[in-house]
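Every protein chain except one is present and positioned as in the full complex.
All chains are identified by letter, namely A, B and C, in their written order; residue positions are counted from 1 within each chain.
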Amino acid sequence: MSSVIGKNIILSVFGESHGDAIGCVIDGLPDGIRLDTERIYAEMQRRAPGRDKTSTPRREADMPRIISGVLDGVTTGAPLAMLIENTNTKSGDYKNVMTVPRPSHSDYPAYVKFGGNNDVRGGGHFSARLTAPLVFAGAIAKQILEEKGVTVGAHISQIGAVKDTAFDKNGVSADVLTALTKKPFAVIDDGAEQKMRDEIERYRLDQNSVGGAIECAAVGLPVGLGGNMFDTVEGRLAQILYGIPAVKGVQFGLGFGFAAANGKAVNDGYEMRDGAVALKSNNNGGVLGGMTSGAPLIVCVAMKPTPSIAAPQDSVNLETMENTVLEIKGRHDPCILPRAVPVVESAVALGILDMMMEQD
Amino acid sequence: MSSVIGKNIILSVFGESHGDAIGCVIDGLPDGIRLDTERIYAEMQRRAPGRDKTSTPRREADMPRIISGVLDGVTTGAPLAMLIENTNTKSGDYKNVMTVPRPSHSDYPAYVKFGGNNDVRGGGHFSARLTAPLVFAGAIAKQILEEKGVTVGAHISQIGAVKDTAFDKNGVSADVLTALTKKPFAVIDDGAEQKMRDEIERYRLDQNSVGGAIECAAVGLPVGLGGNMFDTVEGRLAQILYGIPAVKGVQFGLGFGFAAANGKAVNDGYEMRDGAVALKSNNNGGVLGGMTSGAPLIVCVAMKPTPSIAAPQDSVNLETMENTVLEIKGRHDPCILPRAVPVVESAVALGILDMMMEQD
Amino acid sequence: MSSVIGKNIILSVFGESHGDAIGCVIDGLPDGIRLDTERIYAEMQRRAPGRDKTSTPRREADMPRIISGVLDGVTTGAPLAMLIENTNTKSGDYKNVMTVPRPSHSDYPAYVKFGGNNDVRGGGHFSARLTAPLVFAGAIAKQILEEKGVTVGAHISQIGAVKDTAFDKNGVSADVLTALTKKPFAVIDDGAEQKMRDEIERYRLDQNSVGGAIECAAVGLPVGLGGNMFDTVEGRLAQILYGIPAVKGVQFGLGFGFAAANGKAVNDGYEMRDGAVALKSNNNGGVLGGMTSGAPLIVCVAMKPTPSIAAPQDSVNLETMENTVLEIKGRHDPCILPRAVPVVESAVALGILDMMMEQD
Partner (left out) sequence: MSSVIGKNIILSVFGESHGDAIGCVIDGLPDGIRLDTERIYAEMQRRAPGRDKTSTPRREADMPRIISGVLDGVTTGAPLAMLIENTNTKSGDYKNVMTVPRPSHSDYPAYVKFGGNNDVRGGGHFSARLTAPLVFAGAIAKQILEEKGVTVGAHISQIGAVKDTAFDKNGVSADVLTALTKKPFAVIDDGAEQKMRDEIERYRLDQNSVGGAIECAAVGLPVGLGGNMFDTVEGRLAQILYGIPAVKGVQFGLGFGFAAANGKAVNDGYEMRDGAVALKSNNNGGVLGGMTSGAPLIVCVAMKPTPSIAAPQDSVNLETMENTVLEIKGRHDPCILPRAVPVVESAVALGILDMMMEQD
């Protein structure tokens, strides 16, 4: 099991949901970056639980403590380690999952893989809480990217039956993306927010949960990041994005929409615009031949409904090897999407920064 | 740019479409495997062009020459190098793409990235022809996997408006998969074949091309392959799958179908079956918490329409920096899907084998 | 700059000498290991300063706090993070090195590389104090190795003009190695201890420092660890060993003694011994063709004299760009060797464990 990623910027994530602390080490950060800690905290607040009814009522301080790699607020070039102490945990709520795996969670394969040694309290190292260090690292990556003229932003493109307006694939701007990162509920069409909230509330009242999708964009990228075959922008970003719990699909541009499309309709032609080569359309989501094309990067991830629901579910008892019915107690988000927006942005930002570090 | 992938089995692919030869080196293969060369050739024939009207009339010998790593037909444990000499190429057809990038191809970002030094004849190293070494390596991986009880197979799940029956996610068997790998046109519902062929022919006659999707499954996997965060089965397979030209989306199980789904409907419960723990459903496509769950692995990739179409397309001249209209000559598949089936299987097989090499 | 190493067991080290804390993350540890914390502390004490006159009078608590990856004393298989809070530091002593690089230290190249952003207090991330996390990780590696029948141990083979008896290359035993790890001053010939202490004291009184060499052995290794070309036991161990500050040479078996040797005299023949194949001699230090041969692994590292000496030294002022004379204040070991023994063992143990994790 590896919680380490990256070629030039190496992120190592550690911690368990109900352990002493969670955190990360970021190795390979450029030196001389004056960290915008207010911005880091703001990004982490976007992910933090307990802000409204769409999320779990738990409250996490989630205040990161920087251990190393920063001196007088400026990165030193040495590994940056960060720690978030766990202060408010209630392990008792999860005791039964020791023997009865929760459906659609990591419990059963982890039980087999680790022979029962893995920390199961609150999901242990598999908990979505481990996305907090990812957001921390992503906030730093986004700051560095912005100093290089690259802006990353995302919105909830779908929750259950409700869809938001999609990004204008060839016209999305840094302003649009920055505005999204400041919304408490990140949607492009403000009218979609209440409908999505209603959708979530409907499932919550039914002891149920609901899935969705997040669309993320990056603008200002140089042409030619990434590469072909096994160094594609798509493959490198997908590997990080699939590190976010609940992500089950990753697509670029039209993505699965390409399956029903024809070349005449979706090929992205070129034209001269303001004296420079420009794409007439951006169905490829800013990536051609595995490399950035100059058009905005558009990636969309599908997330499954929160597996933890209050309704009774069929499972088995791994000790007695008998069928049983599981009732999950504890506090859980009926929909993970609103809090996952900065997590998706972070994964994309980290992947882009890692690629930009090797740009010649 | 990196054409190298893998942690335990390291695949390094080389060659250009119209260069002397293409090939690969596979480092880390287990020793003592008696290679089934007939099977390797058969797999490569599945990918080879010119078999029928759905593909380009070009004919490639594509006969691999094994250079090293095999003695008396058995792997030695040393790097296995393979070469396919290029014999039938017509570079002249592609001369114009030097200055006018083909829409939706790698041409423009490659031009910027490599300053015009990259080999553009036939797409150079970006050509889909480079999937031939991938199929070679995949054929070996599939043979080794089968000796471990794992079977991989895929089918064309969609071409344009025509869809094939989907895999029975929780019930697909080795027999079904093996049968698919022997069909010249890999569909589950034989009735879909003619409809798909008609769809392709319709676009071909219109100087157009069409996209599609391929669904791949693997059965017989041990529980607990992969890991969480950055070692997920999904992320590792996606990175390889995105190495296949034209792939623009990768999803597992319900994938993007999860966005509209609710937990009660799609959570995969457990039950005792034949004395063992089994999943009651497999909406997660055989992966939970980034690890194999014991249910069949189900992954689906979206592929865009072949960018090379005979119809005139808008582009620019990179020398004169003026708008122009491009007419692509040469011979091109109106639909890449039929030939891509073994490529997708190979990517999945290589990824699985790499993970199994570290299984404890 | 990368403080990350390993293929299967990935160690990420962080922290600065005078920062808040130092520590590490160990990713990929097997689950189910009941950590012997007493042993870990004992190993860390072997490296800790302030035990006698051969080392600096500083006292470090150096008590590691395990943050994650361990539950009820047993490894979970998730990343193990460890933190050592810094409690007793006196940054003031080092203020002048900001502008005047200390001879033979990392100061000048680090100043150029990091543009003055690196933490220079006490050497920052370049401090030998960062070997404490290495010893922590090595203590765990040694415990796991011993459960697999592998024992690692080392001794001070030379300090200045004084040499210890060398290992019996073909006959060193686990008992000999274990006994060495329990000596406060690790020498084979007990008579060498006082001579070495005298040598160190002589240089200390002269405001000087002295170098030396450490010879490390590992017994019980399976035959065939490592591999050829770029996967050699020698290369993999050397990369970690050179991560120890002051190491400037790494050799195996006869090492540089091979330069004056002839094949008849130093070739290691075979013989049957107790029904098994055995080496008649072990001039190759247990490694043939990059792989373990079954004979004891014998590696020796050369360490330079502590660069920090009290005597005035020539340097330059990087601000005024003028020659100057530097007098280093603060407390420094006149000889690093006695404390470095467990560090060398740790590097070797980590490298061996990493290789054993991929043994088939």
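In the analysis below, a residue touches a chain if its C-beta (ideal position, glycine included) is under 8 Å from a C-beta of that chain, and two chains touch if they have at least 3 such contacts.
The structure presented is a predicted model; accordingly, all values stated were derived computationally and were not measured.
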Of C:Pro101, C:Gly122 or C:Pro296, the residue touching the omitted chain is C:Pro101
Using the definition of touch stated at the top, determine which of C:Asn8, C:Asn117 or C:Gln158 touches the missing chain. C:Gln158
In the full complex, chain C touches the hidden chain through residues 1-5, 11, 13, 101, 103-110, 112-113, 125-126, 130, 158-161, 203, 206, 208-213, 223-224, 227-232, 234-236, 238-243, 245, 247-264, 266-272, 275, 277, 280, 283-285, 288-294, 302-307, 309, 311, 313-316, 318, 321-323
Residues of chain A in contact with the chain that isn't shown? 7-8, 30, 357-358, 360
Spell out the interface residues on chain B facing the chain that's missing from view. 1-4, 10, 12-16, 19-23, 25, 27-28, 31-32, 65-69, 71, 74-81, 83, 113-115, 117-119, 124-125
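The rule is short, and it goes like this: only the chains that are shown with their structure count from here on.
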Identity of the chain that, by mean CA position, is farthest from chain C: B
Chain A-chain B separation of Cα centroids, rounded to whole Å: 26
How far is the middle of chain B from the middle of chain C, if each middle is the mean of its Cα atoms, in Å? 46
Distance between chain centroids, defined by C-alpha means - chain A, chain C (Å): 39
Residue list for chain A, restricted to those that touch at least two other chains: 1-4, 13, 113, 125
